[in-house]
Structure formats: structure tokens, C-alpha cells
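Attaching a single structure in C-alpha cells format; questions to follow.
The complex appears here minus one protein chain, its other protein chains still in place.
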Amino acid sequence: MTATAPLSLANLTAHYGATKVLDDLSLEVGAGELVSLLGASGCGKTTTLRLIAGFLAPTRGSIRLGDTDLTALPAHKRNIGLVFQNYALFPHLSVLDNVAFGLKQRGIATSEREARARRMLDRVGLSALADRLPGALSGGQRQRVALARALVIEPPLLMFDEPLSNLDAKLRIDMRVEIRQLQRANGTTSVFVTHDQEEAFSISDRVAIMDAGRIRQLDTPEVLYQRPANAFVARFVGFENLIDLRVTARDGARVTAEGAGGATVTLDQDQLGAIPDRFVLATRPDGLRVATGETGLPCTLGLRTYLGRAYHYQAETPVGPVTASGPLSQPLEPGGTAWLAPDPEQCCILPPEPA
Amino acid sequence: MIRRLSPPLIVFAILVYLFLLGPLVIVIGAALSDTTYLTFPPQGLSLRWFEKIFEMSAFRRTIVTSLQIAFASTTLALLIGIPAAYALNRYRIVLPSWLSTLFVLPVLVPEIVLGFSLLRSVQVGAGVPVLIALLLGHTLIVLPYCVRVISASLASFDFSIEEAAISLGSPPAKTFFTIVLPNVRSGVIAAFILAFITSINDVSVSLFLTGPGISTLPIQILAHVEQFFDPVVASVSVLLMLLTVAVMVVVERTLGLTFLAK
Partner (left out) sequence: MLKRFAGWTLSGPATFLVVLCLVLPVTATIAATFGSAKGPWALYQAFFESGFRQRVLWRTLEIALITTVVSVVIGFFTAYVVSRAPPRWRSVLIILAVFPLLTGVVVRSFAWLIVLGRNGIANNFFVWLGLEGAPYPMLYTQGSVIIAMIYLFVPLMVLTLVGVLENIPDDVIEAAASLGATQSAIFRQIIFPLAVPGLIVGAVLVFTGSFTSYATPQLLGGDRQMTMGTLLHQRAMVAFDWDGAATVAAIMVVVTLAIVLAMTRIARRLNPMAT
């Protein structure tokens, strides 16, 4: 029903004054796809949206939507649906007039735009509130109005800037399902900004993990979660233990590697994929098992925390401090010595971090 | 609830308020007096001194001039002050920080110095006609109120609302009038009123800029008092107080009395 188009950002660089906030960022979003920008506060997510929306001019690079080059087009001609974190409803206009605003700019006759706005309000379940002012709505209702206002113009591209972060936890989950359903139904290409990993992974086709004005990895949630491509992304998705290792011996698929302090581990290339001579072994706490069997990485156990499904231990090893896990059936005492074995199912091999 | 106030403090405040309002009541009484000299309490009530105002062409003329100058200077100050306030808020990062200081200079520089300097450089130096010089001077002294009050309104305006409108297809200039301005309406009204009252009451700048045949009401009052001690000035004062009351009523109607309390 809605015109939809792929979005293409090529080599975008942006500055605020002398500060570089986006650094050669490129991104392709397929037609009808929902891509999230995920990253800590200040990494440049909003800036990226503002560039696409046309509120900020890039110092370098180009923005294309379908066949149109947006780079030099004024913001009001870009035809992009925007949903803001703080809703940005027009305080002096009724809910209906808020939703009809974009249609009015497009010169659509009063009767038709009211009908379309009402239909849109119906879809977000707010028809009863059409005549209220935004000030008289709850947070969730306001965000629905903002959503309706962005959708009603049937834009080829929708952009959301942390649209759920002002809502309480329960509503946040309901709304994100609702947003995803509307987006799917319309097939609108979408860019969704959030700093909440769970939110990004649950709603997106693909997620771009951002850091300091760059995209560090762009992939499906599954790949990001299981096969991060670099140390930054690995840490971001919960691989807390990053151990620098060097291969000392290869025996078929079996590889022996040594880390700081002479500690050695044995890994299986059949399970982990090809292992280069220098690499970083990344594990989540659950992927580093505590045992007393005297094989693997020796460690001294520290603080034990109870997590319901397992215990976590802070442990000192020759390669540095790590967080490991152990079964509930065998609580170990802090101060004791134990051995750590990586679980190949929950490990991944990363290229060495540049010094 | 810690609202208990000690009785001496309450008595003190009552006395202060009597001090604040008493003299104004006395002016009203003197204006109603039937005598040819200023006195209070009034001896014999009459409105003859109010009629007298309009019989005296000097007062008639200066009242008109004052109103004209106040309207024109306030309008002009708003016309240049609103865009300036908008720029100061919207483009703060690209504008130098001294710019906002520049717009409060007219309150920082003593008005009487400004008046004298305008006389020297603008009226005499550049040969600008009296009425124009007067208008420029008044625009200058009311500009800070316009910029400051509207800036305060804009500071609490969420500019993403403006961006939302633009993203929905509304051109920037149109967006300013349909989205931004309606949301700072109370600031504009407040600025207008403050500026208008300031202009009407101004002495120190007008003092130097009035010329032969062109004067403002406060200057005319000063001139009259120097020569006569009759109740006509009291009745003019009452008119000015009525204007103040009218302004406060307008504020109450449009912005609510809580606005005055701010």
C-alpha cells in the first residue's frame, strides 16, 4: 500500500562545530526492512537520524532514498516519517489536527484528511481521543499519536529516535510489538534508534552497533549475539571475558594456545571455526565453566553471586580477572582454587585487538 | 505546612503595603479635589481637573505622542526582537556568546546616558528628526524586555516540535508562524505589555530627545509641575494608573493572574 524504498547512506561524516560526531558512516537499509541503530548515549545515533531527516548537513557523504538523492533536499521536502523520544506533538493542536498536519501540508482537502487521520487514529486505538489536546494524554497515548502522525503521510521511510524510552517497562514491550506490526503491515523501510539491546534485537531485521560515530557491525540479531565480529561488539552483547591468546601447537583440528602467565588452553577448530595464530577468545560468563578437575585454566575464586539458574564467580587467572559460572549443585567457596574450561558452544574467536 | 508567620512580621508587611499604596491613593484623592491647588484630603469632589487635561493642548498632544511612540517602538522591538530571540535559542552554538549580552546592554547602560548619547550622535550628530530619534530611543530601551521575555518562552519550547512539523512537510518559515509562534504566544503578549508600559513611562531617554512641539506625557508632566502646583497632574496620574489597571486586566484575561505572580 505504501511506497517503500531502500535507504542508502554513503560515507557520511558530520561535525558539530569542530567536533567530528560521525566518521565515514555507510549503511544500506533494504526496502521494507527495519534496521536498528544501537549504541551507548552520545555515539551518534540521533545525529545519523538528523542527517537523514535533513536537520543537519553532512560534511561529506550522500544520502539516497530509492531513486532520490536526499543529500541537498530541504528537510520539509524529504517525506520521511519521524517519531521522537519526547513525542514532539504540537501542544496547541488537537490530536486529530496533529495527525492531519502532514496531510494539510500536502494540500489534501479538509474532509479527506480528517477521514484519513481518523482512520489512522483508529488503527492505533485512539479514535475516542481525537478532540483532546496532547497535554491531556498519557505517555503511551502520546506516543501512539506521534506514530499515527508519522504513518498517516505514508512515507517511504520511517525513523524512530528512542521512541519508547519515556514509557514504563510493560508499555514499552507492548508498544514495540505494536510498532513492529504496523511497520510490517505497511512494509515501510524503517530506522529505529535505541540504546536498549533487548529492544533492538527483538524488533529489528538487522541491527547496526555503533560506537564513536562509526558502525562497528551490522548484522541480524542472531549473528550479532552469537558471532560478534570484533571485541567492541563482543563486549556489547555480553562476552565479558576477552582473553588474548597465541597458538603454540596445532594438531589437526586441535589447537593449543598460550596466554599471559604461560596459561594454556586447548580449542577445537571444528567447533569454533578457523583459529589464526594470534586471536582473542571471547566468552560469556556462562561459557566459562568452573570445575575442580585440574584441567583447563587454573584460577583463584573470588566473589560468588547467585543468579537463579547458576552461580557466577569472579575469578583471578594468570591471564587476568574473568567472570565464570558454575552449577547450582556444587557451590564453591571463595578463596579456593579451581579450573576453568571454555564451552565451545558459547565462545567465539575474534581477531586480536589492535594495540 | 510551615506557613506560620510571626505577628510582628505580619504587621511589618501591612505597614509596608500601606506605604506602597498610600501615596497612590492620595494622588487619586488630590485629583478629585475641587480646589485650584494640590491638597489631600480633597476639599469638595469634582472631575473638573480631568476635563482640564483635555482642554490643555500640551497634554492632549503629548498623550497622543506617547501612545504613538509606545505602539510604534513596541511593535518595532517585537519585529526585530522575536527573530533575535529565536536565533539566540535556535542557533546558540553557532552564534557568539556576547550576542545575548548585547541585547541586555540597553538595561545595563544608564538610560540617561543613552538618552544624552542619542541626542549627541543621532539627533544632533546625524541630524535624525526628533520623532524618529525618539522612536529609536524607545525601541532600544524596550528591546531587552522583548528579547528576554521571548527567550524565556523559547527556552522552554521543545524545538523537536518544530522539526516534527518540518519533517511532515511544512516549510521552515511557515513552521515558525504556525507552530513556534502559537506556542510562545504568552511570551509575546507579556513582552508587548512590559515594553508598552516601559515606553509610556519613560523619562530618562525622552528627556533629551523631545524637541520643540514634540514631547511625551511624562516630560510634559515634569514641565508642568515645575510651574504649576494644581491638581491637573494628579488627574493625569490617575489616567496613567487606569492604564496600568487596564494592562493588568488584559494580562489577567489572556495569561491569568498567576503570570503576574511570576
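What to note about this one:
Letters A and B name the chains as they come in the text, with residue numbers starting at 1 for each one.
As a working rule, a contact is a pair of C-beta atoms (placed from the backbone, for glycine too) under 8 Å apart; a residue touches a chain by one contact, two chains touch by 3 or more.
In this text, all values refer to a predicted model and were calculated from it rather than measured experimentally.
One chain is not displayed; in the complete assembly it touches the shown chains B. Of the candidate positions B:L21, B:L47, B:V64 or B:A155, contact with the unshown chain belongs to B:L21.
Listed residues B:L140, B:A190 or B:I214: the one in touch with the omitted chain is B:L140. For chain B, the residues in touch with the chain missing from this view are 2-6, 9-10, 12-13, 16-17, 19-21, 23-24, 26-27, 30, 37-41, 79-81, 83-84, 86-88, 90-91, 94-95, 99, 102-103, 105-106, 108-114, 116-122, 125, 136-137, 139-140, 143, 147, 197, 200-201, 203-204, 207-208, 218, 221-222, 225, 229, 233-234, 237, 240-241, 244-245, 247-248, 257-258, 260-262.
What we mean here is this: only the chains that are shown with their structure count from here on.
In this assembly, the C-alpha centroid of chain A lies 55 Å from the C-alpha centroid of chain B.
For chain A in complex with chain B, the touching residues are 16-17, 53-55, 74-82, 84, 86, 88-92, 101-102, 105-106, 146, 149-150, 153. Within the complex formed with chain A, the residues of chain B that make contact are 93-94, 158, 160-161, 163-172, 175, 179, 182-183.
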